[in-house]
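Here we show just some of the chains, and they stay where they sit in the whole.
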Amino acid sequence: MDDAAALHEIEAIKQLKARYCRYLDDKDWDQWRRLFDDDFASDIAGTGGRQTTSADAFVAYTRKSIGRPSQRTVHQVHAPEIMLTSATTASGVWALNDVVRLVPGVTLHGYGHYHETYEKRDGHWRIKTSRLTRLREDIAAPLLPQRIAQRVRATAAKLARRTAPRALTNV
Amino acid sequence: MDDAAALHEIEAIKQLKARYCRYLDDKDWDQWRRLFDDDFASDIAGTGGRQTTSADAFVAYTRKSIGRPSQRTVHQVHAPEIMLTSATTASGVWALNDVVRLVPGVTLHGYGHYHETYEKRDGHWRIKTSRLTRLREDIAAPLLPQRIAQRVRATAAKLARRTAPRALTNV
């Protein structure tokens, strides 16, 4: 494969993982399911989670753990190291930070890496295996109840605009 | 367009958005303004902000909201999904996390996505439209006043070096 073709595949795998995060946090489980190989193997044992050996089992487990609308989650991935191992297989490492509201008053701020493999079939890359390792897990209790925080935020934003230096308000 | 030419344009758009964040947080408004199409349309209504329909209006609104030197901001973008829709137009989705000091004692930690379009004119890509959606907005009050925090930080860093294991201090 020449440089351009290889870079095209790497870009496709980067966008696959971007959609993984976006659909997961949007709780769009149907779209999310399509990103995995049927025999997708997940290992999040290191973070207190379960090992699963099929895409359906992984999706079900994830929905059970963080699927409720009140459980707002954020998964952000960074600095991919994607390596093609053949024309239709690849491996990758991604840095991750995630914010997960486990139950009211308990939010997890996690940091770590996804170690993954990918496979291309029928013209589409899918995630075949994924193992999550952790650098840190920090637990935060909210400093302000959510309802009050929203009011504080709105007031502060208004106040910030009102007290802008005159030179700028005249722009 | 062949693979290499398409990837070249995608990389150019990625760097456009990187500069968007960097100039914004550096409060370099002149450089920032040049990244937008004149008729740039912004929709941050979902986060309590205003819709604007020109680049000048958007820059003025942003300066008024977070333009003061004391309002230190951080905007970091991740996992781009850039798609060329023609040789000179493209769409993109970016994950965002931002840290914004609204007023002393009230800092916003936000998470969400930019949904954007881009256009190339005169050899340069510019941002044409941008809509921000939110996953979470957390409000933090500082645990330590800024002046004390800086002293704690300096002392802790010094202490960390002083108590390093002997094997390492001898390196």
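Every chain is named by a letter (A and B) in the order it is written, and numbering of its residues begins at 1.
Note that in this section a contact is a pair of C-beta atoms (placed from the backbone, for glycine too) under 8 Å apart; a residue touches a chain by one contact, two chains touch by 3 or more.
The structure displayed is predicted, hence computed values, not measured ones.
Here 2 copies of the chain are placed, and the complete complex recorded in this file has 3 of them.
Assume only the chains that are shown with their structure count from here on.
Centre to centre, using the average C-alpha position, subunit A and subunit B are separated by 18 Å. Subunit B makes touch with subunit A in their complex at residues 2-4, 6-7, 10, 48-49, 59-60, 63-68, 71, 78-81, 93, 95, 97, 102-103, 106, 108, 111, 113, 135-141. For subunit A in complex with subunit B, the touching residues are 3-5, 7-8, 11, 14-15, 17-19, 21-22, 25, 72-74, 76-78, 99, 107, 142-144, 149-150, 152-154, 156-157, 159-161, 163-165, 168-169, 171.
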